[in-house]
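All protein chains but one are shown at their positions in the complex.
Chain nomenclature is as follows: A, B and C, assigned in order of appearance, with residue numbering initiated at 1 for each chain independently.
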Amino acid sequence: MKKNTRIFATLFAATVIGCAPAGAVMAQSVVHMALNADIRGTNPGVTRDGNTDIIHAQFVEGLVTYGKNFEVIPMLADSYDVSEDGLTYTFKLRHGVKFHNGEEMTAKEVEWSWNRLAGEASESHCKNYFNGENGLKVVSAKAIDDYTFEIKLDRPYAVFLATIARFDCGSMGVLHPDSVNADGSWNAPIGTGPYVMGEHLPGRYVELNRFADYVSRDEPMNGLGGGKHAEVDTLHFDIVSEGAVAKTALMAGDLDLVALDAMAASELKDQPGFKVDITQSAVWDTYLLNPNDPVLADVRIRQAMAHAIDPNQIMAAITEGFGKASPSPVPPMSKNFTEVEAEYPAYDVELAKTLMKEAGYNGEEIKILATRRNGAYYERALMAQAMLMDAGFNATLEVVEWGTQLEAYRTGEGYTMQSFSFSPRLHAGLSFEMFTGDDVRKAWQDPEAIALVQESLTTRDPERLQAIIDELSRRFNEQVPAIGLGHRMLFTGMSDRIEGFEDWGAGVLRGWMLRTSN
Amino acid sequence: MTFFARLLSKANGLIGALMLAIVLFTACLGAVWTPYDPLKSDLLNRFAEPSMAHLFGTDMFGRDVLSRLMRGAWVSVSIGLSTLVLPVALGTLFGAAAGYFRGWFDRLLIMVLDALMAFPGLLIALGLMAVMGANRYGVIIALSVAYLPAVTRVVRGSVLSISQNEFVEASAVMGNSRLYTLVVHILPNCLAPLIVLTTMMFGWILLAESALSFLGLGVPPPEPSWGNILSEAKAHLIRYPLLGLLPGICISLALLGVNLLGDALRDELDPKSGVAPSKETI
Amino acid sequence: MSELETGSATDLLAIENLEISFGPLAVVKGVNLTVKPGEVLAIVGESGSGKSMIGRSILGLLPAPGRVTAGRIGFGEHEITAPSSPDELRLLRGRSIGLIFQEPLSSLNPTMRIGEQMFEAMRLHTDLSEAQIRERAIDMLRQVRLDRPEALLNRYPHEFSGGMRQRIMIASVMMLQPKLLIADEPTTALDAVVQREVLDIMQDVARANETAVILISHDLAVVARYADRIAVMEQGVLVESGPTRGVLSQPQHAYTRKLLSAAQLGAPSPIEGSSGKPLLQVENLSVDFSEKTMFGLFGRKVHHAVRDVSLKIAPGEFVGLVGESGSGKSTIGRAICDLAPMVSGRVIFDGQELDRLSRSEEQTQRRRIRVVFQDPFSSLNPRMRIGRIIREGLRHDRSATRSERQRAVEEMLEAVGLTAEMADRFPHALSGGQRQRVAIARALIAKPDLIIADEPVSALDVTVQAQILALFKRLQADYGFACLFISHDLHIVEQLCARLYVLHKGRLMEEAPTPVLFAEPRHPYTRRLLSASPRLEQGKDGLQLAETELADNEGDTVDYFDALRADEPYRLVETDAGHRVAVRGYAEIAP
Partner (left out) sequence: MYLFVVRRLLMSIPTLIIVAVMIFCLVRALPGDAAIMMLGGNIDDEATLEMMRQQLGLDQPLPVQFVAWLRELFSGNLGISVLTGQPVGALLLDRFSVTATVVLLAMASALIVSVPLGLLAAHRHNSRTDYAIVVLTILKLSMPSFWVGLMLLVLFGAILGWLPTVGFVSLSQDFGLGVTYLILPVTSLALSEIAVMTRMMRAGSLEVMNRDYITHARAKGLPERQVLWRHVFPNAFAPTLTMVGIAMAGLLAGAAVTETVFTLPGLGKLLVDSIYGRDYPVLQGALLFIALIYVVTNLLIDIAYTFFDPKVRLT
């Protein structure tokens, strides 16, 4: 059935002259979207990457998840409470939640799923968040009764819920044990999400089909949680690595909804038959400064660089004027984002020059590392280079392939400065933790800062947390371990028959909100 | 002397030579002077329409397109020329040795060449770029390796056929050493096909470079090469087709020159050799 | 048939005042010729005389950009130069006018089975059934004396020897019983023996079909045997034509005489060497060629090019080595100067066995041996000036100074009859004859004691051949070198050589002083060679064709060795002084 309508569509598209919205007559209940790479697998938290998580998020759910302001809200849990000492978390599960195979979800499956990811035998990196590798250790996690699940920690950990809500672990997604074969090997996901994993033709497309018996929460939709009332029968993801091609396809009516770069967005904005959604995300675009580079040893050099670069101009340029600077690591939508976080070293070339003179800079090379990759890594670096050179820095640009840059990032070698991006950290403490620490790759190795970050992750007192975050922000601005740029703008282009689309800071697609007109 | 006269008396020879001359001139000019700094971005003046100020307009970073094309000409051409050196030198060496001394050396060489042939230039490129660091030398080495077999085969072939001639035996009878015979009698006669091949190869390399850059494996930006100008323009083709059109036309013109001249050369020097004009190898 | 009768009343072919031009220059000028039905006309001339162009023009198949610029060609009632319809000519071709080429190797389509190539023309011109056509083809192949014709039809050209291909050509052309057959140098590429066979066959088949033949050739002696009339061409002009006898006996035109004198080569004057110990001794020489089967490495098939050959050359003596192509004669020459690997045997030069000498001594000895190759076009490095080519001959003579060498080169140029200023030219600026002179100069400049001349004249025009031979004679007188003269042509070696070695399939068949060999050849192969190579002789009434009719020797019952049965025991027996013949096993010969 689907196929025939598809043919009809194509033939129609083939006969229509000009790029009239041929899409307008496409199959009622299919939305064609683009994935920039094939999914790495269907096993949430195991065979994954940022790209794959988006697909996983459609068919798997966890006990808790993120709301649109990154607060943690219950999902499969009806409610949860935390003991006084902060060591015991008890989750009350919702009743009548159905797995895709029709069976009802109980604490039994929740426990099984937890062990699948966090257990010793787990193949998932997620277990490292809970087995003491990074401090926190989960002592026990077990079903008390059919609808009660309990987790005990070895220490109080403020961001515990935030951690189990992580996208890269599918929110510690709950799956039915039949998802794996008898021998324990992965078979196919049997989750609770509003969509069921459908056909996957490697390198070509992935399909998700609506789960008819999905039982929704009553609240309105909120972030990745809340009510989910899916309408579109099939979410069809074509694998299109070339952004340009994806856009061309959208305009030709082969795709209904694609992520765009700023340029494409501004092109499409005014075109009849198309809509563009523009949303600021929590993805932090920044320039990491190499803490071990002697040239940068003098803090004044780093400050000079910060003053020489104008985040506003750059953000404006790479977002076609849609976005503005927000150099703080803390995303504006975070509840910890105050006027303190809004401050940053002003763009002041003169000041930069004087600082350079004081520091006795004379033409040492500032090697900017970048890669040609979605996310304007290259464009950002290019513009920074231009500005640094204006200020009198001897800035050179080296464009390498992504793998090479990652290696440089991990080993902390081969760069003075690199344009980089961090995926959303939905807790202000984590926003600093992602580049603070004593590993070589971390840009901020100041012991005090590290201590502060650690505290921010354990304290459960909101005021204290705010105080710490503010303190970190001030130190960040004066020590300049990295030069913040802003939080990436997400552009989504769609044919105007698509209704209900709404992006959010985490940038994770929520297929269940999509509607197709007529 | 008369040879060049003959060459230029032919339509394709003349036109080819002219076009190539223009390209080379632009390249050399682009090396020393361009209307604007081809790397200088001007964020307030992006995608400027062609005007007196910017003859071909500006690109997505407000850089002057004409300047970039001129510098690009230099980069592409210089890469093309310097890539010729290694394969021609080594290829002649190996080819001559294999063709003249035969035996195990020949067999081994052929085997390695086959291996090289069965090996996508693409990966050689990436591998070497990774090892050498992303810079034009990576490209040069990669392409050199990729084209070594072609030269070696041609030289080997013509050495083999020249060796059939009686003057080679005559030399042996006079008591001349094999090396002397190779250098004095055989190699000079391999020159013709080699020249033709080299000309054509220049074209192949221009193409390969642009193809590599198109895949993001070529000359790393911001340094402009015709290839990476094109691949940068890719995203804006629909709205600013000129950005994609111009570099493409530049490449085509250069290649047309090479191919025409190469054809004329071949007809003049060795009509039998089937050296075909440029063609992507990646 | 009926047409033929009407045709026979008048000339079959009438060429009037024909002019053929390539662009501006005319290669054939004002030629008039006629051919009567069934007669054989020979057009003789050296390369570039335009004789082939006439043949092509008769078919209307001049190679571009050649055109008939004046005159007419009439064939029966057809105007070939002005056909009424484009197809008129096409239908004449093959059906009424047949064409046979010089190069049997390139005149059959290598990618098509013999049968097909014979059939397609028949299908086109006749309305016979496939079966009939096949019948006809087979019958035709029989006529050209090929056995098992049925099998041949499914084979490809490359599976046949040159001679057989030429017969196949004749068959496929004559199959259509054309009224006129144009044979363009049909046997030049073939060995004497084969040449004879092929021409005889052609003649018979033509007679049988009452076909007129235009036989185009550079070799007077050959055509004289077959032609009713001869037409001589020089540089596009028809200088003389008339009945064969007439032209031979009373040549009118100077050029004709030149040709004739060249063809008869004058009286032999063998160059005897000084007696005493031989300059060169080759003992039991054998050379194998192991040709790798396609994609090497795997298996190889060995081919014995030379088997157990011994020969002697006295200082200053000219010795001839004769045999058809593939007899291994060149290989022997190459083996002597180390260009081909010997598997066994010894080469003793000036009393020293070369392979036993130290590297340097061997070198110095070998430099006393020089070679003159067959093909003057490939034996000179095209990228070297003549002067340098010749000077290179002195390269290893450390004594000479630069100026001395320069002088030597000039002297040498003079000596071989070239001018000193040619030293600055490149080979391509020289004619074939001149090149061969340069090659000789290069060989002689080092004053060698032995020259190995490998078919030095067979690539040249007859008139030039005579000159080069004369040159050899003169130079020998001046420089006194010995020479191993390799050739397929008995008459050429007869000119200079004191003794002859006859080679067949890598083995010596007969060895004798030249006069003896010609007077009383013993071995059947030698006899075949002799009778196969016609020559012109001064007879009582002028020049005439001399058939070397050998006294048949029924009496000779000796069991001679037959090279075709290579593996039988082989032995050379001396019949009388210096005359040795190959016999089988231990057969004896009465002197």
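In this text, contacts are C-beta pairs under 8 Å (C-beta built on N, C-alpha and C of every residue); 3 or more make two chains touch, one makes a residue touch a chain.
In this text, all values refer to a predicted model and were calculated from it rather than measured experimentally.
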| item | value |
| --- | --- |
| Neighbouring shown chains of the undisplayed chain, as defined at the top | A, B, C |
| Hidden-chain contact residue, picked from the options A:S421, A:S456 or A:T492 | A:S421 |
| Touching the absent chain when the full complex is considered, from C:T111, C:S275, C:S360 or C:T557 | C:T111 |
| Sole residue of C:R90, C:R346, C:R368 or C:H396 that reaches the chain not shown, by the stated touch rule | C:R90 |
| Sole contact to the chain not displayed, among B:L7, B:M60, B:I141 or B:L256 | B:L256 |
| Sole contact to the chain not displayed, among B:L8, B:L29, B:V112 or B:L242 | B:V112 |
| Option touching the unshown chain, where A:R40, A:K269, A:K324 or A:R464 are the choices | A:R40 |
| Residue numbers in subunit C that touch the chain omitted from display | 56, 59, 61, 63-64, 90-95, 97-99, 101, 103, 106-112, 120-121, 124-125, 156, 158, 169, 293-295, 297-298 |
| Positions on subunit A where the hidden chain makes contact | 3, 6-7, 10-11, 13-14, 16-20, 22, 34, 37-41, 47-50, 123, 125, 128, 133-134, 168, 202-205, 238-242, 245-246, 248-249, 251-255, 401-404, 406-410, 420-423, 434, 439, 441 |
| Interface with the undisplayed chain - residues on subunit B | 111-112, 114-115, 117-120, 122-124, 126-127, 130-131, 203, 207, 210-211, 214-215, 230, 234, 237-238, 241, 244-245, 248, 251-253, 255-256, 258-260, 263, 274, 276-282 |
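The rule we apply is simple: only the chains that are shown with their structure count from here on.
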| item | value |
| --- | --- |
| Distance from subunit C to subunit B - Cα centre to Cα centre, in angstrom | 49 |
| Inter-centroid spacing, subunit C versus subunit A (mean Cα positions, whole Å) | 88 |
| Geometric centre distance via CA averages, subunit B-subunit A, whole Å | 44 |
| Junction residues of subunit B, two or more chains touched | none |
| Interface residues, subunit B side, partner subunit A - complex | 40-41, 43, 46, 60-61, 126, 129-130, 133-134, 216-217, 220-222, 234-239 |
| Partner subunit C, residues of subunit B touching it in the complex | 107, 164-167, 169-176, 185, 188-189, 191 |
| Residues of subunit C that touch subunit B when the two form their complex | 296-297, 334, 337-339, 363, 366-367, 369-371, 373-375, 378-383, 392-393, 395-396, 439, 442, 446 |
